[in-house]
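One chain of protein is taken out of this complex; the other chains stay put.
Per-chain residue numbering starts at 1, and chain names A, B and C are given in the order in which the chains are listed.
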Amino acid sequence: MTKVLLLGRLRDVAGWRERSIDPAPATLSALRDLLTREDAALGEALAGRGVQAAVNKAVTRGDIALNPGDEIAFLPPMSGG
Amino acid sequence: MTKVLLLGRLRDVAGWRERSIDPAPATLSALRDLLTREDAALGEALAGRGVQAAVNKAVTRGDIALNPGDEIAFLPPMSGG
Amino acid sequence: MTVRVQTEAFDAGALLSRFSAGRTGSGAVVSFTGIARDVTGGAAVATLELDAYPGFTEPAIEAMETEARARFEMQDVLIVHRHGPIQPGEAIVFVATAAEHRRAAFEAADYLMDRLKTEAPFWKKETGPDGERWIEPREPDYQDAKRWNRTS
Partner (left out) sequence: MTVRVQTEAFDAGALLSRFSAGRTGSGAVVSFTGIARDVTGGAAVATLELDAYPGFTEPAIEAMETEARARFEMQDVLIVHRHGPIQPGEAIVFVATAAEHRRAAFEAADYLMDRLKTEAPFWKKETGPDGERWIEPREPDYQDAKRWNRTS
């Protein structure tokens, strides 16, 4: 199982904030592909400028292997406080 | 009558903070002379570096004629807030 | 670490009273309170909503606090930041710094606000009569934050 979180405007694009995906995708790119197949608009937003992915609350770059139970968050450019 | 105020350390030098002098001296220098005759240590402190005189709450430079009822304050260098 | 990220409204004055109490060794306490405005950039704002990522947002702000403590001779610091829906006039963020001398207290508070305004992991949505809009830091915020690079 993989927990997926959408922050900021991504939440509005998808219409959800948090969901679980089971079975867990093997990689971050597999997760992106899965989300994009389900919702092209979300897929486009996830590929947008400045959108970062965090795995278990640490920002990652590029592709990465996922383990069951990982929490993946997609972070649009931050607004600041 | 002239009202005389001593601020800050001048108060400690003279042992008083406020007094009235009657009749009113005609000038600021006459007031200084009078205070110095009475108390040499105060006279020296009044002539000290950075000590200013205010007449009716306005700082003055040099000598100035005084009118009865004037309030004269002697201000050592200010400490700030 | 004295960073709190919360949805509850707070009173900046009450935070300042508690922060200042018993400080016989600190000569200077500076506070900053950021308040939700009813108009931003000419547009009316009915509600501001800040999205936070719990467990991610706090450590990012704690890292700013650690850096501020390393840069400035501070004795104490408190950072309280709201998320969730916020009404105009309500406080969004409160930063207080205590130092022996006022220069460090001012600079540390100023520095922390510049960092928070540009880098704190929040996503901000303004809702007004014209609808909703997600907002990003303004250019002056980036310029403010850049000031600190010169002295590092």
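Methods note: contacts are C-beta pairs under 8 Å (C-beta built on N, C-alpha and C of every residue); 3 or more make two chains touch, one makes a residue touch a chain.
All values derive from a computational prediction rather than experimental measurement.
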{"item": "Contact set of the excluded chain (shown chains only)", "value": "B, C"}
{"item": "Absent-chain contact - pick from C:50, C:64 or C:109", "value": "C:109"}
{"item": "Hidden-chain contact residue, picked from the options C:42, C:89 or C:131", "value": "C:89"}
{"item": "Interface residues of subunit B (partner: the chain not displayed)", "value": "5, 7-9, 11-12, 54, 57, 73, 75-81"}
{"item": "Residue numbers in subunit C that touch the chain omitted from display", "value": "11-18, 20, 22-40, 88-89, 91, 100-103, 105-106, 109-110, 113, 117, 140, 144"}
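By our rule, only the chains that are shown with their structure count from here on.
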{"item": "Whole-Å gap between the CA centroids of subunit A and subunit B", "value": "77"}
{"item": "Interchain centroid distance [CA atoms averaged], subunit A/subunit C, Å", "value": "27"}
{"item": "Gap in Å, rounded to a whole number, between the CA centres of subunit C and subunit B", "value": "50"}
{"item": "In subunit B, residues with contacts to at least two other chains", "value": "none"}
{"item": "Residue list for subunit C, restricted to those that touch at least two other chains", "value": "none"}
